[in-house]
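What follows is chain A.
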Amino acid sequence: MSAPTSNCPNCGAPVTFRWSSAIQTTCEFCHSILIRTDLDLKKVGEVADLPADASPIQIGTEGVLDNKGFVVIGRIIYEYEQGGWNEWHIVFNDNSNAWLSDAELEYDVSWLAPQHQIPVIGRGSECILANRAYTVTSITKAHYKGVQGELPFEYWDKSDVAFADLRTPTGEFATIDYSEKTPLLFLGRSVEFDDLHFKNLRRFEGWTS
Partner candidate 1 sequence: MSTTLVSQSLVKAKSLSCPNCGTPIELRGFAHTLSAVCPSCLSILDASNPELQILQTYQGKERIEPKIPLGSRGTFNGTVYELIGFEQRSVQTPDDYFSWDEYLLFNPYKGFRYISEYCGHWNVIRVQSRVPYPTTARGRRGWVLDARKFAAFDAMQAATSYVIGEFPWQVRLGETAACEDFIAPPYMLSSETTAGETTWSLGEYWEGSKIWQAFRLPGKPPSPQGIFANQVSPYAGKTGAAWRMWLWFNVALFTLMTIFNLTKANKEVFHDEYSYAYFKNHDTSFVTPAFQLDGVNKNVEVRFHADIRNDWIYLSMALINDETGQTFDFAREVSYYVDSDGSEGSRDNRVVIPSVPAGRYYLRIEPEMVTGALSTRYEISVRRDVPIYSYFWIAAALLLIPPIVTWFRSNQFEARRWRESDYRPVDSPVMKIAGGIIESLGDD
Partner candidate 2 sequence: MNNPLFLLYGVLLLGATGYLEYTGKSFDRINQQRVLPKSIRDNPGAYRSTYGGYSRYIGGK
C-alpha cells in the first residue's frame, strides 16, 4: 500500500498517511493538528502535551481481529471524573476502520453504525439496537484531552462531550457519542487482550508482554 507523504506546513517534517481515508492527523515532531485538504495539509491547532497514560497500545501497534490484521493509526484521549480512557483508531488490512477503546485495560471494539435511530435513554434503561437488547451501563460526561495520529474526521479542541455505554449479557457493546449535533452510534463488542494477538505494544519496566 503506497503511503502518501506530505510535509508539515508548520515545521516541514515529513507526514505519512497510512490510511487513505484519513481526514486529520498530527505531526509527530511539532504536534500540530493537520487537516487534509484536496491540495495539501492545513494546520488547525496544536496538541498540548498528552497526559501521561498507561495504555499498553501505541500508534503502530498491530493486532488481529476477526481474522483480519489491523494497525493502530490514531487516538483520541478522554478524561472524566473517575479517570480516563483511550479511543484508538484502527485500520484493517482491507482498509476498513474501527475504534478500539481501552478503559482501564478493558478493551472494546466498535464500528460506526450509519443511519441509526438513536433511542432516548437514561442510565439503566433498556433498548433494542440491531435486534439485540442492550442495557445502558453508564452515561459519562467526559472532556477531550488530546488527539494523536490519523482520524477519520475533524476532531480537536472539544469541550465536554457526553457518552452513553450500552451492553448485553453476551458481550455486545454500543456507545452513543453526543459530541456532534447528530449523535453518533457505534456498535461492537468487548474483546479480550489475548484474542487480539497484539504486536509492537509499549514496554513497561519490569514486565514482559
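Going forward, contacts are C-beta pairs under 8 Å (C-beta built on N, C-alpha and C of every residue); 3 or more make two chains touch, one makes a residue touch a chain; residues count from 1.
Regarding selection, all candidates are chains of the complex that A comes from, given by their letters.
The shown structure was predicted, so the numbers you read here are calculated from the model rather than taken from an experiment.
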**Item:** Numbered candidate touching chain A, per complex, among 1 or 2
**Value:** 1
**Message:** Give the list of chain A residues in touch with candidate 1 in this complex.
**Reply:** 1, 3, 16, 18, 28, 51-54, 56, 58-62, 71, 82-83, 104-106, 108, 123-124, 135, 137-138, 149, 167-171, 173, 190, 193, 198, 200-207, 209
